[in-house]
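For this view, one protein chain was removed and the others were kept in their places.
To keep things simple, chains are lettered A and B as they appear, and every chain counts its residues starting from 1.
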Amino acid sequence: MSDYDDTYTESQVIMTAVKIIAPFTLTYGLFMTFHGGDAPGGGFQGGTIVGVTVLMLAFAFGIEPTRQWLKNSVLTGLVAGGVVIFGAIGLGMIALGGDFLEFTMLKEVFHIKPKWGLEAVEIAGISLIVSGVIISLFFTMAAGFSPERPSGTGGISSADNAAEGPDSPVAEVGDDD
Amino acid sequence: MIELLMDRYTYVLMFVLLGLGIYMVIASENLVKKLIGVSLFQTAIFLFFISMAYIDVEGASAPIVPHHGEPGEVMVASPLPQVIVLTAIVVGIALTAVGLALIIRIYAEYGTLREDTLREVRADE
Partner (left out) sequence: MSLFAYSLVIFILATAVATVLFRDVLSVIIVFGAYSLGMAILYTFLLAPDVAMTEAAIGAGVTTLLLLLTIARTTRPTTDALRERIHVPAVVVVGAFVLLLCTAVLPDMYPVGSTSTPVWSNPDVTQHYITETYEQTGVENAVTSVLAAYRGFDTFGEAVVVFAAGVSTLLVLKREVFA
């Protein structure tokens, strides 16, 4: 069957390296998100780097513990919340009398730079969506698909299933060329 | 001829990468490799957009426009193609992930990732 299995091997080298690097990548990602206005960076770049930090932690300390540490509702909230906030900011500009996402209204109504509207979209909208989607894609792919597992099981029981070995109910049909 | 290639090196690279991407999609039997071919093709298009935005002059910089600069004197790369590529990369990975999820699902249903075997298995049903 497959040359890989799900058993997580603890590696001192990787764990130590990730422990040292992770705070820096997280800070770098957040810096990039919050500093997108005047330097290279922004929601897409910062969001991916924050997401990759979590992926790195999952690779070093095991995917399942990381998923339990990072609550599923947090991820769902990040992704859905990001879309809602982005839309709400856009609609807010209509409420102020402009068009959808017309940030110049901020200048006319509140006398502040349109910059703050941009930053709000980048930080509260795009970066949340991007980081949340990247992390949840990773966890979903890691959980894989096994037909015998009834859908509707929570994360914990599927974790037990996943730990038992790769799902291989189907006979291999000459995959070895 | 040589000068033409040297002057337009990123476009030459892009054409070759396009070819390699299509070849991988056509010739590989393995579905994962086909998807990697699609990604290769995609990056070739990204390279095309980025090379259009690039300017090679003295003092040219990334599209950060200093607010004290003289209008018309600022030499920066064009931000417009870069924004398209930026969003396209993120959308691209999300769509690649959907493709990979489909591949996992296909393997769970048919037990193979080879295109020819898959066709036989499906013909038997």
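Please note the rule applied: a residue touches a chain if its C-beta (ideal position, glycine included) is under 8 Å from a C-beta of that chain, and two chains touch if they have at least 3 such contacts.
The structure presented is a predicted model; accordingly, all values stated were derived computationally and were not measured.
Visitor: By the contact criterion defined above, which parts of chain A meet the unshown chain? Give residue numbers in ascending order.
Guide: Residues of chain A in contact with the hidden chain: 1-4, 6, 32, 36-45, 48-49, 51-52, 55, 59, 67, 72-73, 75-76, 79-80, 82-83, 86-87, 90, 100-101, 103-104, 113-115, 117-118, 121-122, 125-126, 129-130, 132-134, 136-145, 151-155, 158, 166, 172, 175-177.
Visitor: Footprint of the hidden chain on chain B, which residues?
Guide: Here the touching residues of chain B are 4-5, 7-13, 15-20, 22-24, 26-28, 30, 32-33, 36-37, 39-40, 43, 46-47, 50-57, 60-67, 71-72, 74, 76-83, 85-87, 89-98, 100-105, 107, 113-114.
Here is the rule we use: only the chains that are shown with their structure count from here on.
Visitor: I'd like to verify one number: the distance from the centre of chain A to the centre of chain B, where each centre is the average of its C-alpha atoms, in whole angstrom.
Guide: Roughly 22 Å, centre to centre.
Visitor: With touch defined as at the start, can you tell me which chain B residues reach chain A in the complex?
Guide: Answer in residue numbers: 62, 64, 86-87, 89-90, 93-94, 97, 100-101, 104-105, 107-114, 117, 121.
Visitor: In the complex formed with chain B, which residues of chain A make contact?
Guide: The touching residues are 38-40, 44-45, 48, 130, 133-134, 137, 140-141, 144-147, 167, 169-175, 177.
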